[in-house]
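Right after this comes chain A.
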Amino acid sequence: MLKAPTPEVDVGTALPLLDIRNLTVEFATRRGTVQAVKKVNITLAKGETLGIVGESGSGKSVTSYAVMRILDRAGSIAEGSVLFSGLDLRAAPESEMRDLRGREMSMIFQSPRLALNPIRKIGHQIEDVLLQHAQVGNESVADKAIEVLEQVRIARPKERYHAYPFELSGGMCQRVVIALALACRPQLLIADEPTTGLDVTTQKAVMDLVVELTRERGMSTILITHDLGLAAAYCDKVVVMEKGLVVETSPSETIFKAPAHAYTRKLMRATPRPGITLRDLLPEDEAARARPLANKPVLADEAPLLVVENLVKEYPRKGVSTSIKKMFGTTPVPENEVFRAVDGISFTIGRGESVGLVGESGCGKSTTSMMLMRLIDKTSGTIAFGGEDIGAIPARNFATLPQRKKIQMVFQDPTDSLNPRFTAARAIADPLLRLSDISRGALRAKCEELATQVGLPLQFLDRFPHQLSGGQKARVGIARAIALKPDLIILDEPTAALDVSVQAVVLNLLQDLKDELGMSYLFVSHDLNVVRLLCDRVIVMNTGRIVEQGPTQRVMEAPEAAYTRDLLAAIPHPPV
Partner candidate 1 sequence: MLTTIGKRLLTVLPTLIGVIIVTFLLTRALPGDPAAYFAGPAASKEAVEQIRVSLGLDKPLPEQFIRYVKDLTQGNLGNSLSTGRPVTTEIVSRLPASAELTLLGLILSMMIAVPLGILAAVKQGSWIDHTCRVVATAGVSLPVFFTGLLLVYVFYYILGWSPAPIGRLDAFTSAPPNYTGFYLIDSLVTGNWETFRATLSQLILPAATLCIFSLAPIARMTRASMLAVLASEFVRTARASGLDGRTVIITYAFRNAMLPVVTTLGMVFSFLLGANVLVEKVFAWPGIGSYAVEALLQSDFAPVQGFVLTMAVLYVLLNLLIDILYGVIDPRVRLEG
Partner candidate 2 sequence: MKRREFLKKATALAATAAVPGPSVINSAKAQSRKETLLIVSESGPNNIDIHGVGTNVPGYEVSWNCYDRLISHEMKDVNGTPYYDRDKFKMELAEDMNVGDMSATFKLKKNAKFQDGTPVTAKDVKWSLDRSVSVGGFPTFQMSAGSLTKPEQFVVVDDNTFRIDFARKDRLTIPDVATIVPCIINSELVKKNATEKDPWGLEYTKQNTAGSGAYKVTSWVPGTEVIMERNDAWVGGKLPETKKIIWRIVPSAGNRRALLERGDADISYDLPNKDFVELKSAGKLSIVSTPYSNGVQYIGMNVTQPPFNNPKVRQAVAYAIPYQKIMDAVLFGLAKPSFGAAPDAPTQVAWPQATKYNTDIAKAKALLAEAGFPNGFETTISFDLGFAGVNEPLCVLVQESLAQVGIKVSINKIPGANWRTELNKKTMPLYTNVFSGWLDYPEYFFIWCYHGKNSIFNTMSYQSATCDAFIDGAVTAAANGDKAKYEADVKGMVDTAFADMPRIPLYQPYVNVAMQKNVTGYQYWFHRRLDYRTFVKG
C-alpha cells in the first residue's frame, strides 16, 4: 500500500545481489539426516524486496540462516551455492563471513526483546557493531550510535542510549534491533518474522519504518513471514515455500490475483480477510463438503447467560517495599501502588451467542477471561452466571464445585495446556473423571465419541502431546473443553499458535460445535479479521476499560471509538 515505484530495480539484467542456487540444507537428528531445505533457487536484485512465505516447517527461516551462515551446529549446507554480489558465501572463510555479517548483510529477528543482550546498554550494543566493522573511530562512536538511534525514530536518543532492553517497550526494542541491523548500512536486510508478537498498531509502524529506511538506502530486503497478507503488502516479489521446497515465485501483484500453485491458493484462501465467511477459509473442495452455516439469531428476550457488572481487578505494583509490608501486614497498601488491570467493565453474553473480546496486549482481556473462568479472584463487581453470582465464590474452591462444569475454556497455546505426561485420551477424560459420574467402562467410549466430534482420528488418542501436531493438540484441547457440555466456553486466542491453514479448520470446527451443542462463546483475540468471522458481537478493550461494544458488522464497518478505528487501520491489507 505504501509501495512507491522503485526505478532502480532492474530485475534480470544486472548481477543479482543474492543468488541462491540449488540450496539444500541438512540437519543431523536422531532419526538420521533430515533435509530442511531442498534445492531452493531464489534470486534477489539490488533494491528489491522479497517475501518468503510459508507455514512452520517450510524451511523459510533455515534458508535465511544458511545465507548468513548462522545455522546451529546440527545443520549444514549439503548442496548448492549462495552467491552474494558474486561472492560464494558457502566457500567463504568464517572470518570473511564475519566481516560481511552486519556490514553487508544484516538480519532482524522475531521477539525483539530476546534479540538484545539484556544486560548491556543498547547504545553499547550498537557501538559493538560499529566498532567491529570499523565504521567509525573510538572517539566518535557514541555520537554515531545516537545518530543511528535517531534514524529509527527513537525519541530522546541520547537518553535511550543508556537504556537497557528491559526498560523499553516491545516496539521500541524492535526499532533498536533495526538500528543494529542497519547501523553499518548493509546492502541486504533479512527480516525474520519481524512483527510476530507485536500488536497490530506497532506492527504497522515497524514495517513502515523498515520499508522506508531500506527504500531510501536502496537496500534489498528479504521478509520472512507466515502472513501472506503482510508479504503481499510490503514486497515486490513473493516466494512461497512448503516443506523445504519453493512452490511458487511470483510478483506480489500477481500472486493474489492468479496464484499458480495449489498450495498458494490454499494459503490464500485460509487467510482471514474482510468480506468472506468461515467456510471460505477452507480449501474449495472441503468448503463444498461442509454443511452450510446455521444462522440462528440470538433470542433477545431470553435472559442472558452471563452478566458482568463493574468488574475490577487490581494488582499491587511489584517491589521489595510492598512485599515486606505485606509480610508484616501492618500498613495497608497505598492507593498509588495499585495497578488496575481491569477497570470496571460491564457486558453480557446471551445463550448461544458468540462474543468477541478484542484488544492489544495488556488491555486486560486475559485478566477478564481468567476472572470469568474463576481461575483468579476479582477485586470487585459481579459475575452473574445463569443468575448466580459465581464471582463471590473463591477461585480456590471453585474447581470442585458443580458450576465448574458449566464454564470451560480453550487455551491459547495447545502445547502448554496439555499435561506432557498425559495421553490425549487421558487429557480428554480428566474433566469427565473429576466432574461427572461416568463409569469407568463408559469412559473410553465417551472419549472416542468426543474425539470423533472434534475430528481427531482415534489412533491419536493414545499418543502423548509431543507426538501430536499443533492442530491435533488444539482438537484435544477442544474435546476436553466440550466434554462436560458446558454452557459457556471461553476461547483464549485458540488459533494464535497455529498455522493459517490449521486455523481455518479449527475455526470452522468451533463454529460447527457451537451450532451443534448450543453453547455460548467468549472469543478473546487480537485478530479482528478472525473475530469478524466467528462472532455475533464484539467488545473492544483498551487499558482495562471497554471502549466500544456492538454487533460485529457495525463495529467493523462503522467504528465509533477512535481506538477501534486505529486497530482496524493497522490491519495489513493484501492487494486483492
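Going forward, a residue touches a chain if its C-beta (ideal position, glycine included) is under 8 Å from a C-beta of that chain, and two chains touch if they have at least 3 such contacts; residues count from 1.
Basis for inclusion: all candidates are chains of the complex that A comes from, given by their letters.
Note that the coordinates shown come from a computational prediction; the quantities given were computed from them, not determined experimentally.
Colleague: Looking at this complex, which candidate touches chain A: 1 or 2?
Modeller: Among 1 or 2, only candidate 1 touches chain A here.
Colleague: Quick one: in the complex, what on chain A touches candidate 1?
Modeller: So the residues of chain A in touch with candidate 1 come to 68, 70, 72-73, 97-103, 106-107, 109-111, 114-120, 128-129, 132-133, 164, 166-167, 177, 180-181, 318-320, 324.
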